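For this view, one protein chain was removed and the others were kept in their places.
Then we have subunit A:
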Amino acid sequence: MSKSRKPAVCQAGSASALPPAGPQTADHTDSPGWVLRLSAWLAVLAVILLFVMIVAAALPAIQISGPGSPLDWVWQPGQGRYGILPMCVGSLALAALALLLGWPLAVGLSCWLLTEENFKFLPLVRFISGLVRFMTTVPTVVYGFAAVFLLTPFARATLGGTGMCLAAAALMLVLLVLPTMTLILMAGLRPRLERLCPWGLALGFSRFDLMRFFVLPRSGRNLASAAVLGFGRAVGDTLIPLMLAGNATQVPGGLSESMRSLTAHMALVTANEVGGAAYNSLFVAGLVLLAVNTAASLALRRLVRREAPAGSSAKQAATA
């Protein structure tokens, strides 16, 4: 310890005593050092490599035109048609439906967790906020596995068909995206509510009124960032659509119809190894997903940063 500190002490002393004299007095231990620089470069280069590989693999495939093009409405490998547009629509419909159901639930849930005043419910509040945190770690494959045996028979009985449908997958996706949305909402709403609370309560408002009349109308960005985050998660998930949506390559016409999402499509194509041309569509699908999610995380970044310049809690919730 003392050995390594000694030169530093000398250097600090001499730096103040002597005028700066050329490169040999430069304080090398004040720089991060090559090991740290290397690790930072590794991390950034990996991200760049990811983008370069996916774009480079997808570009030649996009330029194909005619019936074999990936931007087509028919997926029939037997006839040489490799269109992925039905899957794009499927992914979009699935995520939109999950968001439509999940976002109001997340807003309601976070408002309830923040404003419940009845003392009888307080243990329940604590339990549910713990449960929401726990829900973020439930593996999606476990959700899918449980739903195959619980939700699918139910969907079969109520909606008809095989039970593997858009509605079943969307319902499970709601459970998947709900906790992350709730956490980011709570991280954004809680400080505003706490700031208003002493004065508001003294004026006779309840916490619920404060939330309804003062906090929620001003929190548009926070509400939007929760929606964007939820959308990104819902589009990017693979296992739930793969296990629950039935995987028919068609544009879903209704809640009870089977559909295939882009993510599930990618998993299925590589598993089956159809052939060279099918891989092209795979890379295009990957590029579409990457573009959508990059756009979502850029939008989220902008929303969160404007929202809370110094608040890292919202960002933490976004990455958790």
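Here is the rule we use: contacts are C-beta pairs under 8 Å (C-beta built on N, C-alpha and C of every residue); 3 or more make two chains touch, one makes a residue touch a chain; residues count from 1.
The rule is simple: contacts and distances are computed from a predicted model.
> Looking at UniProt, which of "Protein-export membrane protein SecF", "ArsR family transcriptional regulator", "Phosphate transport system permease protein PstA" or "FAD:protein FMN transferase" names the chain that isn't shown?
Matching "Protein-export membrane protein SecF", "ArsR family transcriptional regulator", "Phosphate transport system permease protein PstA" or "FAD:protein FMN transferase" to the record, the invisible chain is "Phosphate transport system permease protein PstA".
> Which of these touches the unseen chain: A:123, A:139 or A:217?
Result: among the candidates, A:139 touches the missing chain.
> Taking the entire complex into account, which one of A:33, A:153 or A:254 touches the absent chain?
Answering carefully, the residue with contact to the hidden chain is A:33.
> For the chain not shown, which residue from A:98, A:170 or A:243 touches it across the whole complex?
A:243
> Against the chain that's been left off, what residues of subunit A make contact? List them.
Touch set of subunit A with respect to the missing chain: 1, 4-5, 8-9, 11-13, 27, 29-33, 35-40, 42-44, 46-48, 50, 53-54, 57, 104-105, 107-109, 111-113, 115-116, 121, 128, 131-150, 174-175, 178, 208, 212, 232, 235-239, 242-243, 263, 266-267, 270-271, 279, 282-283, 286, 289-290, 293-294, 296-298, 300-301, 312, 315-316, 318-320.
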